[in-house]
Structures are given as C-alpha cells and as structure tokens.
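Contents: one structure, followed by commentary.
All protein chains but one are shown in place.
Each chain gets a letter, A and B, in the order it is written, and its residues are counted from 1.
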Amino acid sequence: MNRSRQVTIVASVLLITSLAGSAFLLSLMDRLRTGTTLEDVLFVSSPKAVKRMSLGYDGLLADIYWTRAVQYFGGRHVERASHYRLLAPLLAITTTLDPHLVVAYQFGANFLSPAPPNGAGMPDKAIELVEYGIRNNPDDWKLYYELGFIYYIDTKNYGRAADAFARGSKVPNAHPFLKVMAAQMAQHAGDTQMARALWTTTYHSSQDKQIRGNAIAHLRAIQVEDDVTALEDLVGQYGQKTGQFPRSMSDLVAAGLLRAIPVDPTGRPYKLTPQGRVEVQVPDDILFIEKGAPPGYKPPEPKNLENLGK
Amino acid sequence: MGFWRKRPKCALRPLHLNVEEGEIFGFLGPNGAGKTTTLKMLMGLVFPTGGSARILGMDINDSTVKAQIGFLPEQPYFYDYLTARELLEYYGRLSGVVGKDLSPRVEKVLGRVGLPDVGGVQLRKFSKGMLQRVGIAQAILHEPKVVFFDEPMSGLDPMGRREVRDLMEQLKAEGKTVFFSTHILSDAEALCDRVAVIHLGELRAVGAVADLTSGVQGKVEIIWEGTSVPASVKALGAECHITGDTVRAVLPEESQDLALDVLRRERLRLVSLVPVRTTLEQYFVEKLKRSEKTAGSLA
Partner (left out) sequence: MNSRIATIASNTFREAVRDRVLYNLIAFAVLLSGAAILVGQISIDIEKLVVINLGLTAVSLFGVVIAIFVGIGLVSKEIEKRTLYTVLSRPVRRWEFIVGKFFGLAGTLVVNAFFMAIGVFAALLYVAHKFQKPDGWVLVALYFIILQFLIICSLALLFSSFSSPLLSAVFAFSLFVIGTFSEDLRNFAGMATGLTKWLATAVAYLIPNFSALNVISSVAHGQPVSGQLIVYNTLYALLYATMALCGAILIFQRRNLK
C-alpha cells in the first residue's frame, strides 16, 4: 500500500495546489483582460451583423453584452472619459439583440447623453436610442421618462421634454408624476425643483446601481446649490443689517438668521469665505457642484458611483 | 499467500492459500466460483477489503513483483489495430525488456506458442485460438518466474489444448511456477501437482489430486448375464442398468465380495469385474453437492 499511498498523497496535494494556483491566476487575468473583452466583442460593431451571428440566441447574447458593459463601466476600474466611446456601439448592439432590455436604454440616457467627463457627450445618439426603445416598448412609461429626461437635463429643450412626459403619461400604469411634470414644465423649467423631481424619479425607477448612484450624486449637488443660494442670501441680509460680512457661520446664528450651523450632504459644515461666499469644505467629495465650489475649481476624475447607489 | 476478502457483494470469503515455487498449481471451481476475482486481486486489478498476499516473498503491491510475473486473463482481448509483433514489443517495453533484447525475444516467444509466421498480421484478423496463444506469449515474454493463467484452455480445440498443456509442462521444467484456474477437471488431473477447490466464493479443499480423490470411495463395476437385479445386490447400494440380457452394476468397493457371493448363490454368470477409477469429477460432484447442501441449510 505504501507506494500507492504515496501516489495518492502526492496527487492530492498537487491537485489542491494547482487548483489554488489556477484560481489565483484567473483573478490576475481578469484584471488584465477587462478592457480587451469589450474591444474583442466590439470588433463586430454592426448590430445587424451581431444579430445574424447570434444563431437565434439573442437574449443570452444581449445579457452577455450587457454584463460586460456594466463590468467595464462600473465598479472595479478607474473611469476615464475616453472609454465612453465604446458605450454607444455597445448599447446599440445590446438593444438590437434584445430590444426589451429597458435598463440598457436607461443606461444610455444616464451615461451616453451627459457631457464628458460624466458621460459620452452624445445626447443625439442617446435620444435616437431611447426613441428606438420607445418604438419597441410603446407601453413602458420609463422610456418616455428617459426621453424627457435627456431633453431636459442635457439639451435643455424644455418643450420637447414636456412633450415626452405628456406622451408617457398617457401610457397605462404610468407614474403619476409624468403628468405633473408635463404640466409644470411651462412654469418651472430650469428650476432646481424640477431637477430634483427628475433625479428623484430616476432614482426610484431604476434598479441599476450606477444609475442610482448617479442620481444621488446629482441630488446632492442640487442640495448644495439650494443651500448655497439660501446661505448667500442670508449673508446678504446680514450685510444689509450690520453693514459688514459675517466672519463665520456662528455670526449668522448669533444674528438670529440661522438656527444652527448648516452642514452639506457629506455632513461637513459649510464655510464662509472673507468675500462672503459660501463654500463646501471638501469639494472633491461632492460631485457635479458648481455653486459652492471655490472659483477656478476643477473637479477630479469621476469616481465610483456604485457605492452611492446603495 | 493469505487473504481475507469480503466485498459488498461478497464475491469471496476469507481464503488462505500457499503455493510452492516450481509447481503447477490448479485453481478449480465451477463458473462463478470466484476464481477470476482471486486472480484479479493478485494482479492488483481489484482491491480486497482486507488481507495481504505475497508472491516470491514480496507483497503484491510492490511493483518489482510485477516484473517477475506474467498474466493471461480469461478470453483476452488485445489492441486489434496492432500487429502481433507490435503488441508483444509494446508489452515487452512495459515489462522492462530493453533495446536489443526485445526483437529476438519477441520472435522466440512467437515461435514457442506456435505463431512463427503471423508476427506482421493485425490482431483483428486473429482467430480465438490464435489470440489465446498471443495471450500466452505476452505472459511469458519477459521470462517471469511465476505465471498466472485464467482459463488458459478456453477457446482452444483439442490440439490447441494439448499444446498449451505441453507448454505448461515446459514452463515447469524451466523452473517456473504455474498457477492456473480452470473448470475442466481432466486438465487439472493431468497437469497439477496440487489443486485448490473453490466453490461459491469459498475455499473447500487444498491438496494433491491423489490425496483428494483418495478420500472418495472406490467403486467397482460388475457385469453379469441376467435380466434382473437380486434384492440383496440392490441393498448394497448398487446403481444398476439392464440392457437386453446383461446387467451392469456399479457399487462400492467394499461391497465387492458380498456382491460376488450373491451372484454365486444365485448362479448368475459373471461377465466382468472392473474397478472404476475415481476422478476429480466424482470428487467434485460428491464433495460440492454435500457442501451445497450444508450451505443451503445454513442460508
């Protein structure tokens, strides 16, 4: 039994070590390969060709393209504006393979449309994509919503936005807010109210972590904008009352204009500059802000959005 | 060797056996008795649940043992896409027959088993008898000290069987030990120095043929002229056959004198009196039937 037992032991040990080794190598290789898997796949960038080659397994292939997209743009990697160029063909192929993959259209609205570095800067392509989605899913209110969203946020075409919301509100089971938004567009176009309502709706109408994270980030920015506007207004009032700028937030509290030191969405108190501007302490931590950032502030590379969306 | 073997289906009961070097040892039993299983265990093809075996003083799991033994399985099948020569060279290499030795040995062994001219023929063209010979060839190619044959006579015509018997005697003459299993008792009687009898997975007896058969009562065959069997003869336990005006009776040896007395008294004319040789077959029939009965009663 001796020799045979020797062989058994050696073989078992070898099996376990090679198993561990191969799993380790796999993780190394995945890190190496992420860029390539997408580019591989997009060598055939004609959606029609891909559909023909799929031998009928459209759905599965769509899922595969979709998950690769999510992996590529999401979580693990540092995002750079350049990689957004792959998004358009990827979404085109995915939706050609599976026209009912609603999340793909949502993704397009949220990341294809906005200007770099937050998106691909292709609102027209995004609109085209979503219109295609609407043609294939005429009863899905979310797609009309996305269309209106793009028009409103990225192209600032309030008329068309209202149109889209109105069309969507007519769909059975539509979110009641579509009607409201269509109606209010005339009055409140450009309002932060509107923007807040839209981002909130986006947040609630999608399950995708990145889309939700993006929505939250925008909502925070809007919060900051509102806060800064209100606070700077108070600074003005203080100035009128006392004839000079307040030195800090406590001065405002002491003057009865504020009840407590206000904090930004990250929990840090707003700070007051000598010139009477209100700013956040750490602008890098809050995405998309314009008001509330120091003059000449350049935002850093867009960060991982997934974690915000939880 | 001593083995204690019990497997889920219990093919074999505990079995202890010793084979002397240089003898021809027969392993006898009806089909399904467990002969092949025993051989497979010795070859390491099947694992016993317990026990041990030693060949040439070495444990069977020691791989140096394998270089000194040869094995012919029952109804062997070989790679049919090879020629006989290629097959033997393949086996030779695996058994450690090296380089320049190989070819001449292959030719020699082909001659020995009676296949000198077919070395270049593909095995798929071989008849059953020819395959059996190739089987023997591969078993003795590397000059092993002990050979194990499982039913070596199967598939052979009487000529072939004769040749194999001669071969086994030759091997013994060369000092090799031959262990073979068979259910053909006449072969065992002719060849074996000792035998072991196995039945229903259990070892029933071990010993020289003469010793085994001597235990069985001798019989005599008496033929006389007559048309009936006297009651007293029947009472002696005779088996009687009447053909025309001749009676033939087979009865135990001890009753011979009593029977002759009866015939004289009845004035019956004796034709012949011949002792009947006890064969292994009788031994088998008697012994195994008895043990079957006991086994049956135990079950």
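As a convention for this text, a residue touches a chain if its C-beta (ideal position, glycine included) is under 8 Å from a C-beta of that chain, and two chains touch if they have at least 3 such contacts.
This one's a predicted model, so the numbers in the text were calculated from it and none came from an experiment.
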(message) Checking the contacts here: which visible chains does the omitted one touch?
(response) A, B
(request) May I ask which residue of B:N31, B:T64, B:T243 or B:S272 touches the chain that does not appear here? (result) B:T64
(request) Quick one: say which of B:F27, B:Y91, B:F126 or B:F179 touches the chain that got left out. (result) B:Y91
(request) Touching the hidden chain in the full complex, which residues of chain A are there? Just list them. (result) 3-4, 7-8, 11-12, 14-15, 18-19, 21-23, 25-26, 28-30, 32-33, 36-37, 39-40, 43, 64, 67-68, 70-71
(request) Determine and list the chain B residues touching the chain excluded from the picture. (result) 40, 43-47, 63-64, 66-67, 69-73, 76-79, 81-82, 90-91, 93-96, 135, 138-139, 148
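One rule holds for everything that comes next: only the chains that are shown with their structure count from here on.
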(message) Which stretch or stretches of chain A touch chain B in the complex?
(response) 1-4
(message) Under the definition above, what is the set of chain B residues touching chain A in their complex?
(response) 61-63
